[in-house]
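With one protein chain held back, the other chains of the complex are shown just where they sit.
After this line comes chain A, so read on.
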Amino acid sequence: MTDVTTSESADRARASELGAVARFLKATEIDTRMLGMVGALLVIWIGFHILSNGLFLTPRNLWNLSVQSSSVAVMATGMVLVIVTRNIDLSVGSLLGFVAMIMGVTQTVFLPRVMGFSLGDPTIWMIALAAGLVVGVVIGAFQGFLIAYLGIPAFIVTLGGLLVWRGAAWWVTSGQTVAPMDATFRLMGGGPEGAIGATWSWVIGLVACVAVILMLLSGRRQRKRFKFPLRPVWAEVFLGTVTCAVILGAVWVANSYPWPAGTVKKYAEANNITIPEGGLFIAHGIAIPVLMAIAAGIIMTFVTTRTRFGRYVFAIGGNPEAAELAGINTRWVTMKIFMVMGFLAAISAAISTARLNAATNAQGTLDELLVIAAAVIGGTSLAGGVGTVAGAMLGALLMQSLQSGMVLLGVDTPLQNIVVGLVLVVAVWLDTLYRRRVQ
């Protein structure tokens, strides 16, 4: 008992030597790296806002940014697991293209023409989506099997996959674009219809806030149960307040972006509403693809931090041999990771097909690089064992912000690529410096 008190007072003595900032970070247990990323994102946003004379930080632009980020963000959550286990997946872009074709053909050709479904049948989108998800998981399982059980390096298997699935996508329709998509299916792509509106956005925002508070409380209760050191109350309150403010702020932004006048007019005519003087304000609210991405992020965060599978993923990344000796079936875990990656690529395929309202042959080209870059910028170490889902999603948002910002400024494509490439290298260099300092 004396031991405990002395070490506690020693801790306190050390804490008083720390500066105010360090003390704050210690009490809140905020990840400084994550904080750095948020800072970088804000700098980029404000920079573009100034350069574009106030066009960047508008509800309209931020809303579009959120929709454009979702496809890559969804895949980035899975790429974290792949890279954490010292693997890589170069095939996700091609896989997305192939699955998009499958989903496109299923809903435009196979179901209506071959199976005789009437157009607009409410089951069409479900069957098409399910078919795509199954194909994604099966392809992921196949690649995972080659990697885990036959011992072929992931780099090679998925490099092969990059070529194979792109070619296969071409083969499905001999290179023809498939369009248009089922009306319900299209909701997954965003747009005025593909957003949940103001009321539901507030509901979701409030539910999320309540969930955050409950999680903080239950974490605290758990630690109390075992008499572990607790965060100071002010730190808990601070964390809860900031998180809720960010959530509600995001909802507010999404709800400040109105439908375009044309859509409002059509809607008013269809529902016999007379448009008042000065126009009718109908808010978009949160876009459905964004909700899908957030759901993917939450589920994958849960999987990585709270389940056995997630624990094994990190253990394998840290020391594959130790994981094997601890009795973990490392091959099966590896194969499952690639199945998850295939599933997520299929979700992204659904989002991007719905957004384009078409499945094209070039869909998802180079997405693998964006996804890997997002994960790496988000703090996933290519040496394995380190990475977070939230970081990867922030990374995806950061990459997309750069791209959208440059489009807004009228920067031409070659220069855009140069900037994105440089940012990637610089970001990873800064990360290396940071890690060296921390250790």
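The rule is simple: a contact is a pair of C-beta atoms (placed from the backbone, for glycine too) under 8 Å apart; a residue touches a chain by one contact, two chains touch by 3 or more; residues count from 1.
The working rule: contacts and distances are computed from a predicted model.
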Chain left out of the displayed complex - its UniProt protein name, from "Acetolactate synthase", "Sugar ABC transporter ATP-binding protein", "Gluconate 2-dehydrogenase subunit 3 family protein" or "Glycosyltransferase involved in cell wall bisynthesis": "Sugar ABC transporter ATP-binding protein"
Touch criterion as defined above, residue of A:161, A:385 or A:405 at the omitted chain: A:385
Selected residue (touches chain absent from view) among A:125, A:185, A:314 or A:343: A:314
Where the missing chain touches chain A, by residue: 3, 7, 222-223, 225-226, 228, 302, 305-308, 311, 314-319, 321-329, 385-386, 439
